[in-house]
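As you look at this complex, bear in mind that one protein chain is not there, while each of the others sits in place.
Chain lettering (A and B) follows the sequence in which the chains are written, and residue indices restart at 1 in each chain.
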Amino acid sequence: MVNEVCFKNIDKDKAWKLDVYQSTGGYNVLKKILQEKTDPATIIDELKTSVLRGRGGAGFPTGLKWSFMRRDDPGQKYIVCNSDEGEPGTCKDRDILRYNPHALIEGMIIAGYTIGASVGYNYIRGEFWQPYERCEEAIEEARAAGLLGKNIFGSGFDFELHSHLGAGAYICGEETALLESIEGKKGQPRFKPPFPASYGLYGKPTTINNTESLASVPEILSRGGQWFLDIGKPNNGGSKLFSVSGHVNKPGNFEVPMGMPFSELLEMAGGVRHGRRLKAVIPGGSSVPILPGEIMMDTNMDYDSITEAGSLLGSGAVIIMDDLTCMVSVLANLSHFYMSESCGQCTPCREGTGWLSRVVHRIEHGEGRMEDLDMLFDVAVKMGGNYYEREGGRTICALGDAASMPVLSFLKHFRKEFEYHIEHKKCMVARY
Amino acid sequence: MSDASTVTIEIDGKTLEVKAGVMLIDIADDANIDIPRFCYHRHLTIAANCRMCLVDVENAPKPLPACATPVMDGMKVHTKSARAIAAQKATMEFLLINHPLDCPICDQGGECELQDVAMAYGGDVSRYTEGKRVVKDKDIGPLISTDLTRCIHCTRCIRFGEEIAGLRELGATGRGENMQIGTYIEHAVSSELSGNVIDLCPVGALTAKPSRYSARAWELNQYPSIAAHDCIGSHLSVHTFRSDTNRIVPIENSEINECWLSDRDRFSYKGLTSRDRLLKPMIKMDGQWRETDWQTALEKTFAAMQDTIRNYGADQIGVLASPNSTLEELYLLKKLTSNIDCFNFDHRLRQLDFSHQDQAPMIPTLGSSITDLESLDSVLLIGSNISKEQPMLGIRLRKAQKKGAKICQINHRVYDLRMPCEVGIAAHYRNLVLELAAVAKALNIDSSLLPHAANTLFVQAQILEKHSQIAEILKNGEKSHVILGNQAISSPYYSLVEIFARAIATSCNCLFGYLTDGANATGAWLTGAIPHRDYNGASQKTAGLNAQSMLEQPRNLYLLHNIEIDYDCADPVTALSAVASSDFVVCMTPYVSSDMQNYADILLPISPYLETSGTFINIEGRVQTFAGASKLKNSEARPAWKIIRVLGNYFDIDGFEFNSSKEILEEIERTIGEFKGDNTATITEATALADKEDVIYRCSEVNMYHSDSIVRRSEPLQNTPEAKEDRIHINADLAKKLNLERATQVLVKHGNKTIAMHLAIDDTVANDCAWTSFATATSKKLGPMYGVIELEAD
Partner (left out) sequence: MSKSLSQLVSSKAVAEVELWISKYPAEQKQSAVMAALRIVQDENGGYLNRELMDGVAGFLDMPFIAVYEVASFYSMYEHNPVGKYKICVCNSISCMINGSEKIIDYLEKKFGIGVGEVTKDGRFSIKEVECLGACVGAPMMMIGKEYYEDLTPEKIDIIIDGLK
C-alpha cells in the first residue's frame, strides 16, 4: 500500500496537470460535495474517522481543528496552507507542490467550504520558486476550468486561492508567524490565546493546515475515512510521506502506511550507505529528539510508536546517520540553525539559542569544559522545557522547545562523545 | 457566588473575585501581589515577549506569562512557588547574559527596572562565558541617547510609537539575537512625543540626552508642577540637582496627560539656564544699559508710568501679557491697570480679528473634558494641528479614532495628525471660510440666522462631495465635536470662521470648543486680561485697545509682561515698530535679546515658570496651582506678581498687600467665586471677507518649538529638525504657476518686507497658499501670520 494518497499519480507523466489529476478521479469529490451540499459536519466527521493527524509536525487531528471554526458566524474567514517547509530534513511538501498541486487545491476548496472560508492563501517558502510556478499554473488551470472562482459547479459556493511567497525565514512555518508574514510583517509568532480559529489572518477566523494534510483530504473523502484509517493503525490513520535523507543509498520521499517498521522504510531508502552501521536517527525533523539506531530498528513509523520510543514523528523527516557521524558536530549544526532562525522576540529563545550554539561550537572545537554539559542541559530546559519530564517550554512559540530537544537528546544518548571532545580536544570519529 | 462576568481565582493562597478575561498581572497588581515584568505596560498592548512574568498555574503544562493569561474560574496561581521563581530566575539569567553589568556607569542606575529585578531574581555568578553582544549606538536626535547594548528587546518603545504617538519611527530590525531597536536608517526621530520612550524603557538603552550623566537618580529632589506650553496643563515632576532643574518627567494623571508628556514640556526646562537669562534689573541711560537694584528699577518704572499718565493720559499706556502668565500675575495686572484707568490690556497676542470680541463667550474652553475626547465618534478640527499644538489631545483623539471615530480637518494644510483622517480639506485662510460655509450649507442650516456678512458667503457656497461627507459624519455622530484650533483663532477672519463653526455645531448637535494659545488663556479671560471686560466677563466702564490695535496705534508707554514682541505677536513687524516709536518700554522678562535691548528702557527680570508659583487654568477649565521648584544661581529675578504688587503699592492702590501667590489666589476665588466655563455665544459681528483676488495667501502655524521664550531657548529642542523647519511651503500647482518647480530658494514679499526663504514643494498645502512656520527668526522679518504675499525665484 504505497503511493495511495498524496503521491497517487507520482509516476505519471506530467502528474501535475489538471487532466492527469482528473483522469484518476480528481475533483470528483469536490463536485459531489458542492452539488449535494454535503453538510460540513459530515465532512468533519469523516475526517475524524480517518484520524488524519496534522502533517505539519504537531500531529493535531485535522477534523477536530476544522470543527473549531464557527462556520456560520458572519464575516470573512480564511483557510491557509502552510507550505513553508523549513524544518531541516523535510522536503515532502515540495513534492506535493511540484507533482500534485491539484490535490492541494481541491483540498483547500473543500476546507474552505467546510469551514466557511471563501478565500485561501498558500504560503510557499520563497526559495520554492519552481514549485510556486507549478502551483500558479495549476491555479490558472483550475480557474479556467471553473474549479476556482465564483459559483463553483453551479453550487453558489465561491472560492479564491492565492499563493503568498515567503522570503527566507524558518519561523514562518509556525502558524501565527506565517499569518503575520502574510500580513506584510516580520514573521514573529503571536502569543496564544487567542488562537487563529478566533483571531487569525487580518484578525479573522482562520484555519491553518500543512500542505500534506490538505492534499490528503480529497482522497480521504472520496474513499472514506475508514479506508484511510485502515491504511495505518488506530489513532494513526493513513499513509504518510517520509523524507528519508542522510546516510542512505537512495534518499527520497516515500509515501508508506503509518506504522511501517522503520527497518522497512530504511530498506526502501536503500539501506545505510556503504553498508555501514546505523548509528542514530532523527525520526521527525531536526526539532525532535534523536534516537540511537538500535532503538529505531525496533520502532514503527507512526506517532504513537515513535513517542513511545522517546521521540516524535514531527514532520516525517527521517535523518539517517552512520557510525562515522560526529554527534557533536551534528548538534553544533542543529543549534546553529535555531540560533539563526530564532525570530528574536522572546527572551529565552533569543538569548538561549545563541548560548547553546556557542557552547556546543566551543566543545566541538576542543574548548569545552566538563561542566558545560550539565549547563547545556540546564539552559535547554530553561528555554524549551524538559521533553523527558513533559514540562513545556517558556517561549511564545515552539521554536524554543524545538531548539532544546536536540540538545537534551544528544546529551542523553551521546554524552560520551561530548565528553571525549572535551577531554581529548578532538573527535571520536573520523569527520566527513 | 460569582456570576458569568466574575470568576473566583486564587493567587498565592488569596481568594479573589475578579472580572472574567482580565489578565492575571492586572489582577495581581490590584491585589498588591508583585509580579516582575519588563514588556508589560498598562497603557500599551500586550507583547508577552520578555517572559519575566512567568507564574505557576496549577495544571498548566508549563509556566504561563501573567501578562497574557486571562483569568479563568477556579484558576490557582502561585507567583512565588519554586516553579514560578525558577522560571523567573531563568528569564533573568537569559536577559543578563548579553546585558552589560556596569550599573555604576549607566545613566539608568538607581532607577532601572532590570537592576531592581536582578537584585531579587538574578543569580550572582554568571555561567555565561561567551562573548557579549555589542550593539553600535545610533544617533536618533538631540533628545534621546541610545545605548543599545543595554536593550532587553521589550519593544515598549516600538509599541508606544505605533499605538500612542501614531508615528512608527523606532522598529526592531534584523532577527534573532541580532534584532536591534532603532530607526535602521540613522536619522533624528521627529515625533512630538518621542521623549516618552525614555520613561518606558525599563533599562538604560534609551535615556534623556540633555540630562544624561548629570546626576544620579538618588541625588535629585522632586517637585510636582504643571506644564506651561499649551492649554492642557500636563502634570509633571521637576527633578532638581542642588537648585538646578535636572530633568522633567510626567506625573501620572488619568484625566489629563495619563503617563505621557510632550517633548516640549519635557525639555523646555533647558531654556532656563540659557545665557540670555536676565539676571539683574537693568536701565537704559543715555543709550547705555546699566545694571541696577530693584528699588531703582521699580521706581523708574513707576515714574515713567506716572509721566505718561500725567502728560498723555492712562490711555497712552499699553499692557501686553503672555498667555503663559499665571492667573495671579494676570489678576494683579488687571487690578493695577484698571485702577489707573488704563484698559489697554490684552493677552491675545496672536489674534488678528477682534470684531466679535464683545459677543465672545465668557471664557473659551474645550467644551468637554480631555478624557471625553476619547469617546467621541466624530470630530471636525478647524485651523488646528492638534497633534503638534496640543500633543496630549492628539493622543486622546487617536484613541477615539482607533475605536472608530471619524476625524475631519479643515486646515491650511492637510496636516499629518498621526492618525487616519476621514476628510481633510486644505484651504488658505480666505477659502477656509468658504469651505465652512459649504459644510454649513450641506447641513441645510437656517441661513436667516446668519449675520449679513456670513449670509452672502452662504448663498455663494458650493457644496462638494467633501462638504457633504463632513456634514454626514458630524450629523451621524452620537457624540461629535467641532473644535477651533490655534490657527482658527489667529485667522484674519476668525469671526466668520466662528460663525460658521458654531452654526455647524449647533445644527449637528455637536460639542463646540476652542484650543487657545499658551498655558493660561482661559485664566486670562477669567481675570479680565482683555481690554473690553472685567473679571469673569463682567462689563467694564470703557473698552481699551486690543493687542493688535495697541500696536497699530502706538502708545507712549508699553508694559510687556513675559513676551518678546517680535516673536509672540501676530504681526511682528508692526509690533516692533510700535515699541520702537514709543517713549518708554518696560519689559518684565526672564530673558533679554538684542532686539529687546533696542526697544526697551527698563528690564525687570522675572522668575520664569518652574522658578515661581502660581496657577493655570487649562482648556477644560481645570484650575491647577503649582509651586516653584528650581532657582537660577546668581539671579535676582523675582516672581512677576511681586513686581506688580510693588507697582500697585507705588500707585497707592488698595488691596495690594499680598505675601504669597496663594493669598492672591484666595482673593481671586473670593472675588470671582467658583469658576464655570461656558462656551455659549451668539455671534453676529463679523469682518467682511475681502474680494477674491488672484493672489497668494500666506498662512502660518506657530512652530511648536518656538511657541514661547523658554522653548525658544531650549537648546535640545532647537536642535530638532522640527525646530529648524523654516521654509515656505507651496503646492506643486502653485509652484508650476509661478515657475518655481525647480527653485529651492524664493524671494517672499509681504507688505513692504522682502526676504529670501527656502522653498518646499508640499502637496499638503492648499491651493494659492504659502504656508510658513511662525515665531521663528525668519518669520519675524516678514509681517503678520496671515496676509497676501508675493513670491518669485531668488
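Odds and ends about this structure:
The definition used in the following text is that a residue touches a chain if its C-beta (ideal position, glycine included) is under 8 Å from a C-beta of that chain, and two chains touch if they have at least 3 such contacts.
Only a predicted model underlies this, so the values are computations on that prediction, with no experimental measurement involved.
Taking the complete complex into account, the chain left out of view touches A, B.
In the complete complex, the residue from A:330, A:402 or A:422 that touches the missing chain is A:330. Touching the missing chain, out of A:14, A:162 or A:277, is residue A:162.
Note on the undisplayed chain: of the listed residues B:37, B:175 or B:533, the one touching it is B:175.
Within the set A:245, A:311 or A:409, the residue that contacts the chain not displayed is A:245. In the complete assembly, the contact with the undisplayed chain comes from A:125, out of A:8, A:48 or A:125. Of the listed positions A:80, A:197 or A:317, the one in contact with the omitted chain in the full complex is A:317. In the full complex, chain B touches the omitted chain through residues 167-175, 183-185. For chain A, the residues touching the absent chain in the complete assembly are 76, 85-91, 93-94, 125-130, 162, 164-170, 181-187, 202, 243-247, 251-253, 282, 286, 317, 319, 321, 325, 329-330, 333-334, 337, 340-341, 343, 432.
The rule is short, and it goes like this: only the chains that are shown with their structure count from here on.
Between the Cα centres of chain A and chain B there is a gap of 55 Å.
Within the complex formed with chain B, the chain A residues making contact are 169, 171, 186, 191, 193, 339-348, 350-355, 358-359, 362, 375, 382-383, 385, 390-396. By the touch rule above, chain B contacts chain A in their complex via residues 46-52, 54, 61-63, 65, 68, 70, 86-87, 90-91, 93-95, 97-98, 127-128, 130-131, 152-153, 155, 172, 174-179.
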